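Of the protein chains in this complex, one is absent; all others appear in place.
Should a chain be cited, it is by its letter among A and B, assigned in written order, with residues numbered from 1 in that chain.
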Amino acid sequence: MRQTVLSVVLEVQPASASRLREIIRGIRKAEETVKTDADWYYDRLRHGVPLLQFMSMTVCEDAQFDPVLVIECNFDGAPGPFWAQLENLYSKELRDMLRCCQRPRGKLQALFDHVTAPESRAAIAPFLEAATIWPAVFHIGNRGLPRERSERETALFDYCQKRLDDEPALRSRTATEVHAALRTGALAQFPWLNKPEQPQVSTAENIADWANLIGFLVLAVAVLTVPGLLLRSTFPSWLPALLGILGTVWAGFHLNWMKDPALPGLMGLPNPPVIIFGIGGVALFGAVVSVGADRFLHWSCVSTVGAMICSAGALLAVILAWIDVLETADPSQTAPPLNEQKIRDQIASEDRITQNHMISIVHLKPGVLRAILIRAGLWGLGYFLRLQARDGYLASMRTIHFAHWAFVSNGSRLMFHSNFDGTWESYLDDFIEKAHAGLTLAWSSGVGFPPARFLAFEGATHGLAFKNWARHSMTASQFWFSAYRDLTVNQIERQVLVADGLRTPTLPEVKAADWARRL
Amino acid sequence: MTGADPLRPAATGFGAKVGSFLFAHLPPVFGLLRWIWPVPHFGATWMLTRYDDVREGFLNDPAFMVPYKGKLDVIMGGVPFFLGMADTPEYRRDVGAMRAIVRPADIKDRLIPEMNKRAEAVVAGANGEIEVVDTLVRQLTFDVLNEYFGVFAPPGVDLRVWATRLFEFQFADQSNDPSLRKEVDQYAPGLLTLIDNLIAERRQSGADIDDVLGRALKAQAASPDPEAAGYSDKQIRSALIGFVAGGLPQPPMIAPQAMEQLLRRPDALAGAQDAARRDDDVALAGYVFEALRFDPLGPAMPRVLVEDVTVAQGTSRAVTIPKGATVYLSFMSAMRDPRRVADPDTFNPKRPSSDYIHFGMGLHQCFGIHINMALVPLMLKPLLRREGLRRKPGPDGHLAKRGPFADRLVVQYRP
Partner (left out) sequence: MSETEVPRVSDRWKVAKEYAADVQGLIASPFADLPEAASLFLSLPENAGGSWLHALRQVIAVTPALGLTDPSIALAFTCSGLRQMGMDEAALGSFSREFREGMHQIDRSRRLGDDDKTTSIPGGPVWGGNTFDPYGKQATKTPVTVHAVLLLYAKDISSLNGLIAKAEHALSEAGVIVSHRVDIQVTEREHFGFADGVSQPILYGPAIVSGPGTESKWHRIPAGEVIIGQTNAHGDLAAGPIVAEVPEKPTMLGVGNAPPGYRDLGRNGSYLVIRELQQDVAGFWNHMDTEAAALGGGLTGEWLAERVVGRKIDGTGLLPETVLHPDSSVARTVNEFGYFNEDKDGLSCPLGSHVRRSNPRDGLARTQDEAHALVHSVNSHRILRCGRKFGPPPADPRQQDGVARGLLFMCLNTDIARQFEFVQETWLLNPGFATQADEVDPLMGPKGRMSIPACPFRHRPKIETFVKFAGGEYFFLPSLSAIDYLATL
C-alpha cells in the first residue's frame, strides 16, 4: 500500500504573512470548535480526508529570505485523491492562503493566476500538485499501513482488551483456546478478518526498492571509476596511476585527523583514519596492478580495471581529505540567537497528544563538493532506508511516524519535518544517543551545525549545542493534525500482530502464547 | 395502487438499442475519454469528463449557465423558478424564501420517522416479494413528500404520472419529442391549476396545517410585500411545481439503481444489511450512495456558456470553449476519475463527501440534498433488514430501465 510524503512550499508576500497565519489559525480554530464525536477535535478533517495521516501548515520566517508557506502532507495513496479531499473541505481557505503568496514565475504562473484570480472557482488541487516539492529522503514508520487499516485494527485491539478484562474465565484456558475464543467473537464484529490484507510492501515495491539501491550503488561506483577508464583508454597506463598516487598523497597531506583524538567507528565499520588508510591502499594497489599488467603482462583489460580501482580509491581519498579540510575550517554557530517568544510558542504547542511535530529550515553550506555530497548522500540514504527501515525502526528508535528532508529555496535551504511519538527532548536525545550518524549525515551541511567529522561523525553528539541549533531553526506550526492522537508507531505495529494472529484460524500453543503476549 | 404507467413506453428500433447499450456501458467509455480526450466535443456540444473540470463547470456558475429556463417557462407558465436562474437577487430571494420554510429540523422531526413507518408498512404488507421501483420507492416518495409539501391530487389525477412526464420533458428530452410535448401541454397547465386550487382552498378553509404550503401562506400573510419576500401565490406555485416535478421523480430512479448495484455485490449487500439491522443510518447511507456511484442519476448535467471559457487553464489539457456552446458536465465520469477519487472501481462505503457529486454542486446543488440523503436510504432500509433478501428469479429480478428511468426490479425475502 503506497503512502505519500510531500510538501508544498510557496514564497509569501511579506506584508501578508500575518494575514496568512490568521487564515491558517482560523482553520485550526474551526476544527477545534466544530465537534461531532463526543471526545474528538478535528472531526471534519478526519472524516473529510480519510487518506490523511499527518499534516502541518506553517509560515516560516527567516532573516535572509521572504517568509515561506509550508504545507506538509503525509497520506495514504496517490496525491490526486488526497488533494481533492482537502480542497473539498478548505477550498475557500486554501485559495485565500494562495492569495497571500507571491506570484510564482515560470511554469506555475498561469495556474497560479487562474486559481487566485478574483472570484476564481478553478480547482486548486492542480496548482498544489504542480507546486509540490518531493522529499530528498523520507522515512515512514508504519510503512504500508493505511490509516483506514490502523483504525480497524485499533477497534479490534480494544475489543480484545475488553474481552480479556471482562472474562476472567479465559484465564484458565490455554493460549490456543484463548485465541480461538477471541477469534470466534471477533469474526462476527470484524468480518474483514476473513479477507486478506494488502501486503505492507508489495512485490513491485520491493523490487523497486532493491533496484533503486543497486542502481544507486552502480552509479556511484561508475562515477568514481569512469575517470580511470577514460584516462586509461587515451593515455599510457602510468598516467592514471601517477595521477591516482598524486591524489592519494595530496589527500594524505591534507588530512587533519591525526591531530584529533581517534573517532569511534560507526555501525560496525572501523574508524575513519583506518578507512582512509584502507582507501589509500586500494588506490596504490590499483596503480600497481594497472601499470604492472600493462608493462609486464600486457593484459590491457586487467590494466584498465586496475586504473579504475585506482581512480575510485584516489577520488574517495581526495573527497574525504577535502571534506576534512572544509570541516576543519567550518564555522559553527555555538550560540544561535534564540528568540525566546518563538521558542515559547513552540513549547506551548508541544506535548498535547501522543505525537509531536517539528519543522525546521536551515541554510546549506556553500561549495560544489558539499552540494553534490548532500544530494548524493540523502539520495542514497533514502534508498537505504526504504530497504532497511521497514518495521518502524530507524536505528534503534521506533518513534517516527513520518519524517522527511527536502531542499527548498532553489536548493539553498534544507527543510526537515518529523511527526514523532513522545516529547521533542526525548526525540532529540534519541538521535543524539542512538542515531547521531544518520542525522549528522543529513544535517551537517546545514550552516551552523555543531562541528561534524567526515559528514557523519560527532556533530549531533554535542547534545546541548545541537538542541539549541535545532530549536532555533524551528517554527511552531500554525496548524498541525494527527489522524490518531493516541497511537504510537509501536502500538500500530502491535495491533498488526494482534490482528494477524486473529486472521489465522488456529494457532499452536507456542505461537498462541507469543501472540497472547501482545495483548 | 397502479394506475397509468408513469413511464412512457420504451423506445424501440435499432437506434434505441444502440443507445441503451451505450448507456449501460458508459464507464469504460468515460475512462478512455478521461485519458485520451478529456474534453471531447462534437460541433457545439462539449463534454467535461475529468473530476477537476466537472467541478470547475459546476462551480463557475456565472459562465456555465443552466439551460433549463426555456422548458421551465413552459411548465411554470412563464413564472420563473430558481433552477433556471443565474445568481441574481431574485434567485437568492426565491431560494431563501423556500429555505426558510423547508427546514433542516423537519428531516429529523418528521420526515425520517414518517418514512421509517411507511416504508416498514409497505414491506411488511408485501409478503415476501416486492417491486422496488414503483411499489416501494415511487409510492413512498410521493406519499411522504407530497404530504410534507401539502400537495394533494384530486381523484382521477395521478401526480406520479404528471410529475414524471414533466421531469422527462425538462431533463431527459434532448430530442424534443413531439409526442411528449403533447402530453406536457396537457399536464403542465393541469398541475398549475391543481396547485392554484390547493392554494385557494387552503386560504379559504383557514385550516392551520403545518406543511410547506401552509408555512408559505403564513409567511405571505405576515409580509407587507409578498412578492418581494418570495411568497406571492405565483412564486409559491412555481416552487411547489418545481419540487414535485423536478424532485419527486428522482428517488424512484436512484434508489432502485442503488439496490441493483448492491445486489451485484454480495459483500456490499451484506454490509448494507448489517448497517440496516444495526440501525446505523450513517453507515447505511454510505452503502447506498456508494452503490449509486456506480450507476448515478445520469451521465451528465447540461450547461450553456455565456462567455468564452478556458477550462483547466494552466494545465496541458487547457482548452477554450466558445460562448454559446452546450457543455455536459459528466458527474458520472468525475466520480470514477482515479486522479481525484481513490480506487474509484472499489466499492468503499466509507468514502469522504468529496468523492460524490450525486447532487451537483455550487449554486444549483440540489435543493433537496439533505432530505434525499436522509430519506433515500430509509426507503430501502426495511427491505434490507429482511432475511433472505435476493433477486426474484428471472428477468424481473434484474433492474430494467426505460430510457434514463428505472423501470422494474423485483426482489424476494423471507416474509
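The rule is short, and it goes like this: a contact is a pair of C-beta atoms (placed from the backbone, for glycine too) under 8 Å apart; a residue touches a chain by one contact, two chains touch by 3 or more.
Only a predicted model underlies this, so the values are computations on that prediction, with no experimental measurement involved.
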So there's a chain missing from this view; which of the remaining chains does it actually touch? A
Per the touch definition above, residue among A:I24, A:I140 or A:A175 touching the missing chain: A:A175
Sole residue of A:Q13, A:T132 or A:N490 that reaches the chain not shown, by the stated touch rule: A:N490
With the missing chain put back, one of A:T234, A:S396 or A:N410 would touch it. Which one? A:S396
In the full complex, which residues of chain A touch the absent chain? 157, 161, 164-165, 168, 170-171, 173-175, 178, 340-341, 344, 347-348, 350-351, 354, 393, 396, 398, 421-423, 425-426, 429-430, 432-434, 461-465, 486-488, 490-491, 494, 512-513, 516-517, 519
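We adopt the following convention: only the chains that are shown with their structure count from here on.
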Taking the mean of the CA coordinates per chain, how far is chain A from chain B in Å? 48
Which residues of chain B touch chain A in their complex? 51-52, 55-56, 59-60, 62, 270, 312-315, 338-343, 350-355, 362
Could you pull out which chain A residues touch chain B in their complex? 47-51, 76-78, 80-81, 83-85, 87-89, 108, 110-115, 119, 121-123, 125-127, 130, 148, 191
